[in-house]
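With one protein chain held back, the other chains of the complex are shown just where they sit.
On to chain A.
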Amino acid sequence: MGKVLMKGNEVIGESAIKAGCHYFFGYPITPQSELVAYMAKRLPEVGGLFLQAESEVSAINMVYGAASAGVRVMTSSSSPGFSLKQEGISFLAAANLPAVIVNIARGGPGLGNIQPAQSDYFQVTKGGGHGDYYTPVLAPSTLQEIVDLTQEAFRIADQYRTPVILLGDGVLGQMMEPVEFKETSEEMHLFEKDWATTGTVGDGPPKTITSLDLNDVSLEERNRKLQEKYETIKDQEVRVESYKMDDAIYGIVAYGTVARIVKSAVDRAREAGMKVGLIRPISLWPFPSSYIRKLSEQLQLNKLLTVEMSAGQMVEDVRLSVEGIVPVHFYGRNGGVIPTVDEIYQEILKLKYGVMV
């Protein structure tokens, strides 16, 4: 199959279908509506089911139902609508149900605007809803990476029986790039779901899926198992890329769209003779803490700079990772403003020469 030119939102949809996701429950919101529209058009063509729910809350609960039946299922939204899904995500996590939830983030808080943002970082990486839980979060930075990570999201969801979040921002959702879809691998269908509530035929006790547990001791035991699962995920599912870090003395940490802008700024700073590189977390939870820590130690980094389209969220995880061994600076734009290559370049210069007069 050759390359096609697609919008980020469309790529998520097509990649999910290729991963065997034939069920989508959605509700439109800018800047992710094209994903909902694409699924509405495409899913009937592959014998799947698209349903536009009456709200984000009902969509996420439909996902709960479909996931309980053992099928691959997805829903998507953007920041305010994603907030509405939090109760449902907590229920999915508690009930050990695999599903993929997409957030194409926009400027907040509140209704905010429809421009791109990364200010939902705390929400996606620290649980988001109530109770002790985490969701794996994948943050692509190119549309080709969306192809791969959407499929990975389904793999992680099934393997660990957990909701997984695919986080992008309006730029990734709206931009167009050529992408190539590989043939779907057999491995994607390997997960046997003997827990699915598809009815018994006298072959055992009825199966139930619930997040309710009225007994404190057994709920604590369920939580302990959840935490054990999170430890395994932290151990197995960290993803990170580094760019021009081999001899770097300054490291910039950025993810998603911003990482691409930082790459251009790093190239420019390299041309000016500065030893600077990029560390790009791809999994935001689990966060590549030990990777950043080890790299900082090995290279004896002088300074780290975190760049985000937020008022400063991921920077907290970067600081926790290095525990004070390297100073961590921050540069951010928010409210839907995208930092420019030049702005970031100026921040890199400040790392070396201090504050510009």
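The criterion applied here is as follows: a residue touches a chain if its C-beta (ideal position, glycine included) is under 8 Å from a C-beta of that chain, and two chains touch if they have at least 3 such contacts; residues count from 1.
We take it that contacts and distances are computed from a predicted model.
Enquirer: Which of the following is the UniProt-recorded protein name of the chain this complex doesn't show: "Monovalent cation/H+ antiporter subunit D family protein", "ATP-binding protein", "Amino acid/amide ABC transporter membrane protein 2 (HAAT family)" or "PTS system fructose-specific IIA component"?
Expert: The missing chain's protein name, per its UniProt entry, is "ATP-binding protein".
Enquirer: Out of A:L5, A:L190, A:A272 or A:I325, which touches the unshown chain?
Expert: Selected residue, touching the omitted chain: A:L5.
Enquirer: Can you tell me which of A:Q115, A:T135, A:T162 or A:N334 touches the chain that was removed from the display?
Expert: The single option touching the absent chain is A:Q115.
Enquirer: Looking at the whole complex, which of A:L84, A:M175 or A:L320 touches the chain that is not displayed?
Expert: A:M175
Enquirer: Since one chain has been left out of the picture, which residues of chain A touch it in the full complex?
Expert: 3-7, 10, 14, 30-31, 34, 113-116, 170-171, 174-178, 257, 260-261, 263-264, 338-341
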